[in-house]
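Reviewing the structure listed below.
Yeah, one chain of the complex is gone here, protein chain that is, but the others are all in their spots.
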Amino acid sequence: MKKTKLQILTNGIIRENPVLVLVLGTCPTLAISTQAINGLGMGVSVLVVLTCSNIMISALKRIIPDTVRIPCYIVVIASFVTMVQLALKAYLPSLDKALGVYIPLIVVNCIILGRAEAFAGKNSVIDSALDGIGMGIGYTLTATVMACIRELLGSGTIFGHAVTAGTITPFTIMVMAPGGFFIFGCLIALVNKLTKGKVKEKQQNKCLGCPGAALCSHVQEGGAEE
Amino acid sequence: MAERHTDLIVASAPHVCAPANTASIMRDVLIALIPALAVSVYVFGIRALILAVSCVIFCVFFEWLVRKIMKRDNTIGDLSAAVTGLILAFNLPVGLPIWMAAVGCLIAIVVVKQLFGGLGQNFANPAIVGRIALFIGFASPMATWVINSKMSPAIMAVAEVDAVTGATPLGLLAAGQQVPSNLEMFLGLISGSMGEISAAALILGGIYLIVRKVISPAIPVSFLATVAVLSLVFGLDPIFQLCAGGVMLGAIFMATDYVTSPITTSGRIIFGIGCGLFTMLIRVYASYPEGVSFAILLMNILTPHIDRLTRHKAFKPAPEGGAAK
Amino acid sequence: MSAAAVFYIVLSAIITNNYVLSKFLGICPFLGVSKKLNSAMGMSIAVIFVMVIATAVTWPIQTYLLTPNGIGYMQTIIFILVIAALVQMIEIFLKKYIPALHKSLGIYLPLITTNCAILGVCVLNIDNGYGFLQSMLNSFGSGVGFLLAMFLFAGVRSKIETNDYPEAFKGVASTLIAASITSLCFLGFSGMLENIFGM
Partner (left out) sequence: MGLTKRLSGVHVDHRKNTAGMPIIPMPVPEKVYIPMSMHIGAPCKPLVKAGDTVKVGQLIGDTDARIGAPIHSSVSGTVEAVIQGMTQLGKTDTSIVIKTDGKQELADTVVPPEINSFEDFIKAARDSGVVGLGGASFPMGAKLNIKPGTVDYLVINGAECEPYITVDHAVMLTYTRDIVDGIKAIMKWLQIPNTIIGIEGNKPDAIKAFNDVLAGDASIKVHELRQIYPQGAERVIIYECTGRKVSYGMLPLNAGCIVANVSSVLKLQHYLKTGLPLVSKYITVDGNIVVHPQNVEVPVGTMISDVIEFCGGLKEEPKKIVLGGPMMGRAIPRDDLAVMKANSAILCFNGAFAGQRKETACISCGRCVAACPMGLMPAKISRAFRDKDVEMLKEYEVLYCMDCGSCAYVCPARKPLNFEFRQAKAMVMEASKK
């Protein structure tokens, strides 16, 4: 069944939301979602890298030999990440500081490699671009929403503007590590609830797009016997 | 001709059972907490009772509500939620706003217990996680200690300087100030979380639980002994360390939580030693003056491993060859 | 470097700055491979192994190759390529010379390329301005910290894996809540190492 362009674009926002449904790219999402602005910044960075790398990989898919495709994908992604990193350093130094090591780590963000492997390597340039934008928006939304919740509960502000701060004592644990895991878990449960468990099957095969997916499930099932 | 009965109940043996059931065990724990509650009400006044009752009500309410939402059997009758509520209250400063206590109850009952499937399935002690979450999340209100004239002069002395914070005995010790006498510590004429102040009342409750065979002495004894020994090693007063902070409450009522502690006696001894060790490490070195709840939580997390290592082996003859030795 | 400083770097990487539970690096394997203790330990040992070797290779590259030539910005690309190549080489080497070790660690190696903890530790070593020895110690400590987190969490999961969860929380959601509680207990040790080693 061929998907329409619109479906490709919206696919990543809810139905196959990379973070909440496919559970990809958890590390940066957890780490930077302490402030809404960081969530948004990270989201947009990922959006840019994802779209660009999707376009590039899709365009180069005939040239790249199948056997070395993963290293090639990584080089392409790493180049775009470096560009974004330099751009941030130049124009938004405070955001760059806040996101710190998580910007270079976009390289190993499994969303990007995953989409390259699962989508861009097989589809046309335009479809890949749409997929990248859709997935990127899905990621940005999730990271921003999660960051807003954590910022509101943990500091009483949203995007730095006081909401409940001053009237209600903020529950600071929400901007710390346990709060990150907790809110993330709750959001996933919420999506489970909203989609009535349809997404759970996908979570079984968690690292859907991850190049190590086959191995990963192998590890989970068989342990270290083989 | 004898009367015939053809509709008898057929059930699997055994057809008799020991009197203790889950609810009776929880009731015993509640009874054992009463002396400490009484001392707390005496020292802190009626506010202590209000806090305790609200925590119990919130916990029972959340338990009822979440079971209702999940469309499962209601389990408030087993009294475990009430026990969690009371123990959580014991871990809070008396002056804590009630809504913050309610947040603690929500975390304890909903997040730690019911999200994991309810009684018996949680891996961490609900009251402890509730307390730690509040302690870190509401750092300042959770370190605001109520003080009054019933307490030791050592505590009152600091009150004139600083009326709100840092006035627990462990806080005084950390600040290098005069601490209350050991007798005052033992009786509970000190500031602190509402239920933890009186070692005497907590020990009384502990003895009741041990006599009623609700808890085994393995965890409390190994926990307290480790704290005492390490106090000597660090050159501290063991009596003070045992009576200060949450050691008694933790050792007798929280570390002994069945669900989150090891199931074998040897495992329980390891668990108690671990609790004592981490408590003293945190007290002596970490930036927090008190480490009981972190220590117990860490040991909760280690419990599956301890259970694995202290697994019982079935009664059987030594394998051939092994017997020849 | 004094012995105290050595312990301080290693222990703080293990406990207070735990990569998984406080820096959120390597969450994927933490959630994915922690179901069984054996796999969790195998993965962790492979991570320690690769982390240390990757640092041993990337630190000199950065210090003697990239920075002097003014191409520090190539760090990301170079590092990830080096790590990917390194993992491949380690795998080939193990397969050929230490088949026993390859048998137990082999299946985890390909997964490690995309483990952000590896790239993370290499980049952070540079960002923090660590010297070579410090970098090596930090990498080793980080790897052991990963192992500790995996060890603790594998125990927790063995206990809760077959629980009767509410419908919406089945699967990853409940695992994350468990991770939340596990990370909570690491907060208790804050400040401890600074006090012990007088840092």
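Note that the chains are named A, B and C in the order they appear, and that numbering of residues resets to 1 at the start of each chain.
Everything that follows uses one rule, which is that a residue touches a chain if its C-beta (ideal position, glycine included) is under 8 Å from a C-beta of that chain, and two chains touch if they have at least 3 such contacts.
These numbers come from a predicted model, not from an experiment.
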{"item": "Contact set of chain B toward the excluded chain (per top definition)", "value": "2-18, 20-22, 24-25, 75, 78, 80, 118-121, 216, 258-259, 261, 263-265, 307, 311-318"}
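One rule holds in what follows: only the chains that are shown with their structure count from here on.
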{"item": "Cα-centroid distance, chain A relative to chain C, in whole angstrom", "value": "20"}
{"item": "Gap in Å, rounded to a whole number, between the CA centres of chain B and chain A", "value": "41"}
{"item": "Cα-centroid distance, chain B relative to chain C, in whole angstrom", "value": "34"}
{"item": "Of all residues in chain C, the ones touching two or more other chains", "value": "166, 169, 174, 177, 181, 184, 187"}
{"item": "Interface hub residues of chain A, defined as touching at least two other chains", "value": "173, 176, 178, 182"}
{"item": "Chain C residues touching chain B - in the complex, by the definition given at the top", "value": "151-152, 155-156, 158-160, 163-166, 169, 174, 177-178, 181-182, 184-185, 187-196"}
{"item": "Of chain A, residues touching chain B in the complex", "value": "169, 171-174, 176, 178, 182"}
{"item": "Touching residues on chain A, where the partner in the complex is chain C", "value": "23, 26-28, 30-31, 70-71, 74-75, 78-79, 81-82, 85-86, 100-101, 104-105, 107-110, 113, 173, 176-182, 184-186, 188-190, 192-193, 197, 200, 203-204, 206-207, 210-212, 215-216, 218-220, 223-224, 226"}
